[in-house]
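Worksheet: one structure, shown below.
With one protein chain removed, the remaining protein chains of the complex are shown where they sit.
Residue numbering begins at 1 within each chain, and the chains themselves are lettered A and B in the order written.
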Amino acid sequence: MGLDPQIVTGVPEHHIISALIEGLVTENKKNLNPEPGTAERWETSEDGLVWKFHLREDAKWSNGDRVTATDFVQSYQRMLTPSLGSQYAYMLHVVKNAEAYNSGKLKDFSQVGFKAINDKQLNITLKAPTPYFLSLLNHYSWFPVHIPSIKKHGGIDKPDNRWTLPGNFVGNGPFILDKWEINKVIVVKKSPTYWDRKTVKLEEIHFHPISDVEVEERAFRSGQIHVSNTIPLNKIEVYRKKDAEKLRIDTYLGTYFYRLNTKRKPLDDKRVRMALALAVDRESIVRNIHYRTVKEAGNITPPGTGGYTYQGLPLKYDPDKARQLLSEAGFPGGQGFPKLSVLYNSSEQHRRMAEVIQQMWKKNLGIEIELANEEWKVYLKTSQEMDYDISRAGWIGDYPDANTFLDMWLTDGGNNYTGFSSVEYDKLISDAANAPSVEARLTLFQKAEELLMNEMPILPIYFYTARYLIDPQVREWHPTILNHHPYKHVYLAPAK
Amino acid sequence: MGGLSIIAPWIAPYGYETQNLELKAVPPQLSWNTMQAVYGRCTLEQARTNAEQLGGALGKIENAQVAALLHGTIDERDYGETMWVSDWQGAGPKRIEISSDGFTPLDDAGDEATFLYLHSRAHWLGTDELGRDLFTRLLYGGRVSLMVGLCATSVSLTIGVLFGAVAGYFGGRTDDLMMRFVDVLYALPFTIFVILLTVIFERNIWNLFLAIGAVEWLTMSRIVRGQVLTLRQQEFIEAAIALGIPRWRIIWRHIIPNCLGPVIVYTTLTIPVVMLLEAFLSFLGLGVQPPMSSWGLLIRDGSKVLEEFPWLMIFPGSVLAATLFSLNFLGDGLRDALDVRISKD
Partner (left out) sequence: MWKLIAFRLLKAIPVLLIVATLTFFMLRLTKGGPFDQEKPIQDEAIRKQLLAHYGMDKPLGSQYLDFITNLAQGDLGPSFKHQGRQVNEVIAEAFPRSAELGLWSLAVAMALGLAAGLIASLKKNSFLDYCPMALAMIGICVPTFVMGPLLILSFSLELEWFNASGWNSFKDRILPALTLGGAYAAYIARLTRGGMLEVLSQDYIRTAHAKGASPARVILHHGLRGGLLPVVAFLGPAAAGLLAGSFVVETIFQIPGLGRHFVEAAFNRDYTMVTGTVLFFATLIILFNLIVDVVQIWLNPRLRST
């Protein structure tokens, strides 16, 4: 847990940091479309490579300093400084020469595509046209940080810098950090220096780090919190019946799937992989385990991601075809099929999923599968070293674009871990990155995903949703694909 | 010795469970005694709608058939299968056939859809959230839990008593060294130790004993040591030493029997702790792997659904409590039987 946007990597951190710091643009409260933030307007060159951001004059840090274009450039320089070791630095790699500087190959930062023309104008030069560039800017890796504070409290490249502690923290967002007690509470207060302070209605927000979902639900029920992060599965029907208005189920940019290790026999056989995929009854999983709060996934990219919805044949539950494929692969009725194991990290939900799928495979294919749970960090290592047969996985998109779901299956994709490798696939994705038009780009994604679904190195199960509880007093809390809720609009009013 | 007879009921259904292997795979069924089936000819869709109108959840109807079939959800392979249902007043049972367009009653069937209560004798204690029979899971879980409880406790008992007795009897530097060793073990981070074990060794039940045995004997050894320190000063021990009886014999014949009281009490206290600890270890990947379960795991899971599905908590909890009560009586009986002083009278 940390509050340094250039160091943290988690989703919960985003919720807090977005209250404290504002990027060049902000998000529309309903659809997350870019809205003027620290930059009051921007324009882009014809070829889509150069972006000019005009910062507003009244944008202030919480210590009263003006937010200048130089602040942004220095922030990005810190983000890309190799010795900081920032893990989300790759989010900036769309910028010209950013990657080279980040890896230490380029020493001269002035060659990287960030330029402060004057206090008010920031120019960013990209290495290729990036249609989703503006939505990237809302990721905290693109947020500015107050370099003088960072220098004062430990230095630019010290990850254990103390500038994020209350009293030290300087931000430019609608709220300022007031209190931070580990495992207890983080309190943020309305900022007196924020340029749009008129819009901000909440005086304070208290963030409670509650690790246990049952504890969280009880706290919500007793009125201690207004919005929960999630809800225990067994409580869903209870709320549906009694307090339906408090239960929210929002579409979310994430997919739950199983990785199949294509380097291991018999999973190196496409037919076996397909058989396993066809023998999973997603409808039943969604209904019985998730109480219809999630959507069945027949592919990897959630529908409507950045205007993209997979059009290929959806993966259907077809046990007959599955059996047929399995026997074609040499295991009629599951005979002779080796005992594979499903790896998952210790959690009740993953366990349940694995138990159900284990039964489905047993019933439909006649194969025995073993379950193996491992503690989170051990599980990560085992998956990443590809020391598994089948491994549970999930992916939350970093930004609303199909690219974040599709580029990980590249041969050298950092999060591939399935051994899947296809020259054709690699080419489709790299062509998409340089596609002349939005339509052409989406068509290439369609082709790529279809190829992926034919090869089936992964077995999609369902699309995540954000499931949480909310007090009816909370207003302007809209369902958004990234589960972001710009706090400056949120307020409390007595329930109608 | 009355204790044994009380635990007998827990030994008896034990052998019984192996004959019920099929029941282990009973698929999703969300509730216990409210399972409803549709009697009368209707499609799945109609049945669903009807259920919802009566305030039921729609999953339940499908689950009822599934319960009877002992397979997954219905597909073509189940067509032609029949199942027995009876209505909620107890009339019936009637036989229903599953066909491609829903359920068809076989005997004196009316055409209207009536809601029926499925007598499911297979689920005496209800089923869990994946529709598995709780009774069966308790029986299977009992094997794991009793084994862990007894084995791990005996390990900790043996090490703890011997270690404590030796330290207490020899005293001085030996005692000091041995007790500092105990201090070290107390302090080591257990979670890390367990994770380390999961990585280094294959996952199996013996590692579980190792992990539990490694921590649970510590307090035992301190209790025994405290007792022995006192005993050693007593006249009959000094007499024994004066008579030249070998040290080991003194420890074995005189010291240990005389501190059996607290040892037995603490042992009976250790058993539930060990059983619950097993659940934590299994969670970390050491010990039993699902779908196999244990009482500790069942209680742990049940505690999360206390409000919605209380039986999932109550039954495993009661079984554990009953076992401990029995062991406790057994312990009391054992002490009376073994206690040197009482037998002296």
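As a working rule, contacts are C-beta pairs under 8 Å (C-beta built on N, C-alpha and C of every residue); 3 or more make two chains touch, one makes a residue touch a chain.
This is a predicted model, so every value here is computed, not measured.
**Student:** The chain left out touches which of the shown chains?
**Tutor:** Touched by the chain not displayed, across the whole complex: A, B.
**Student:** Based on the whole complex, identify which of A:Ile16, A:Leu122, A:Leu136 or A:Ile210 touches the chain you can't see.
**Tutor:** A:Ile210
**Student:** Pick from B:Ile159, B:Ile245 or B:Leu269: which residue touches the chain that isn't shown?
**Tutor:** Of the listed residues, the one touching the omitted chain is B:Leu269.
**Student:** Give the residue, chosen from B:Met147, B:Leu162, B:Val199 or B:Met292, that touches the chain omitted from the document.
**Tutor:** B:Val199
**Student:** In the complete complex, which positions of chain B touch the hidden chain?
**Tutor:** Considering the whole complex, chain B reaches the absent chain at 171-172, 176, 179-180, 182-184, 186-189, 191-193, 195-196, 199-200, 218-219, 222-223, 225-227, 229-230, 233, 261-262, 264-266, 268-269, 272, 276, 299-300, 303, 306-307, 313, 317, 320-321, 324-325, 328, 341-342.
**Student:** Give me the chain A residues in contact with the hidden chain, please.
**Tutor:** 1-4, 7-9, 82-87, 89-90, 102-104, 154, 157-165, 181-184, 208, 210-212, 214-215, 218-219, 221-222, 224, 375-378, 380-382, 384, 414-415
The rule is simple: only the chains that are shown with their structure count from here on.
**Student:** How many Å are there between the centre of chain A and the centre of chain B, using C-alpha atoms for each centre?
**Tutor:** Centre-to-centre distance between chain A and chain B: 40 Å.
**Student:** Would you mind writing out the residues of chain A in touch with chain B in their complex?
**Tutor:** 214, 232, 234-235, 237-238, 281, 284, 287-289, 319-320, 346, 348, 351-352, 354-356, 358-360, 362-364, 370-375, 378
**Student:** Quick check: in the complex, which residue numbers of chain B touch chain A?
**Tutor:** Touch list, chain B to chain A: 25, 27-28, 30, 57-59, 63, 71-73, 75-76, 129-131, 195, 198-199, 203, 283-285, 289-291, 301, 304-305, 307-309.
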